[in-house]
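Let's look at subunit A:
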Amino acid sequence: MEEIVVGKGDLGLTVQRLLDENCRLATAVCLDQGDHFEVLYYFHRGLDLVPLRVKVGKDEELPSISRLHLPAALIENEMKEFFGIKITDIAIDFQGRMLLAENSPRQPMCKNNSQTATEG
Partner candidate 1 sequence: MSGFDWLIGLAALVLAPLVGGFLRGVDRKLTARMQGRIGPPVWQQFYDFFKLVGKTRAVTTKGALVWIWGYLLLTMLAVFMLFARQDLLIIFFILAFAGACLVFGAFSVRSPYSQIGGHREIMQMLSYEPILLLAAVAIFLQTGTFKVSGIFEHGEPLLLTLPLVFVAVLIALTIKLRKSPFDISASEHAHQELVRGVYTEYSGRHLALIELTHWYELVLILAFVALFWAQPLWIGVLLALAVYFLELIVDNVEARLQWGWMLSISWAAGVGFILVNILMIELLFGNVLRL
Partner candidate 2 sequence: MAGEALIAILILLPVATALAGLAVKNEQLRRPLIILPCAVLIAASLLLTFQVAAHGPLTLTPAASWDTIILVLELVLLAYFVYVGVVRKHVLVLGLGALQLVLFTLLKFVWLPSGFKVQPALYIDLLAVVMCLVISVVGALIVIYGLNYMQNHERHLKLSATRQHIFFFFLVGFLGAMNGVVFANSLLWLFFFWELTTLCCYHLIRHDLTEEAEQSALRALWMNLFGGVALLTGMALTYQASGTLSLLDITGLGAVGSVLLLPLALFCLAGFTKAAQVPFQRWLLGAMVAPTPVSALLHSSTMVKAGVYLVLRLAPAYEGTYLTAVLAVFGAFVFMVTSLLAISQRISKRVLAYSTISSLGLVICLAGINTGLAIAAAVALIIFHAVTKGLLFLVVGIVEQDIHSRDIEDMEGLTTRLPLVSGLAILGMIVILFVPFGVLFTKWAGLQAAATPFSDLYPLVVVFLAVGSAAGVVFWVRWIGRLISVVSPAEGTSAESRPEPRLSGSYLVVFSLLAGAVVLSALAAPLVSGLINPTVVAMGYSPALDTTGWHLATPYGFFSPWALFVVIALALVLPALLVKIRPEEVRPVYLCGENQPAAGPTFRSIADQPVPAQTGGIYWTEAFGEKSLNAWVNGAGIVLLAALIAGVIV
């Protein structure tokens, strides 16, 4: 399971290459690293996994891969509303209202969210 690390600029190309190899997105994990987000894409290659790691700054934009691979849209929407990560141009954009309702806390998974801060 060798990990691929790319910059956000190369994300699209790398994903396209993986898709061409008949990989598909298993899921993506977003991590709040204080000053930046780390997004880990996991691809299925047969039964194996191929991880792909991207770092983005908190106010940088991350291009969506949902145009290349539609199922990514749900995952990206989720990341977007949980972390406030700025993913642009998602194929189906729920505007931060996919899982969260109007009166839910915004960006609940962020470390610095006081409403949902980790206790003790």
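Observations, loosely collected:
What we mean here is this: a residue touches a chain if its C-beta (ideal position, glycine included) is under 8 Å from a C-beta of that chain, and two chains touch if they have at least 3 such contacts; residues count from 1.
A word on the picks: all candidates are chains of the complex that A comes from, given by their letters.
The structure displayed is predicted, hence computed values, not measured ones.
Of 1 or 2, just one candidate touches subunit A in this complex, namely 2.
Note for the complex: subunit A touches candidate 2 at residues 94-95, 97-98, 101-102.
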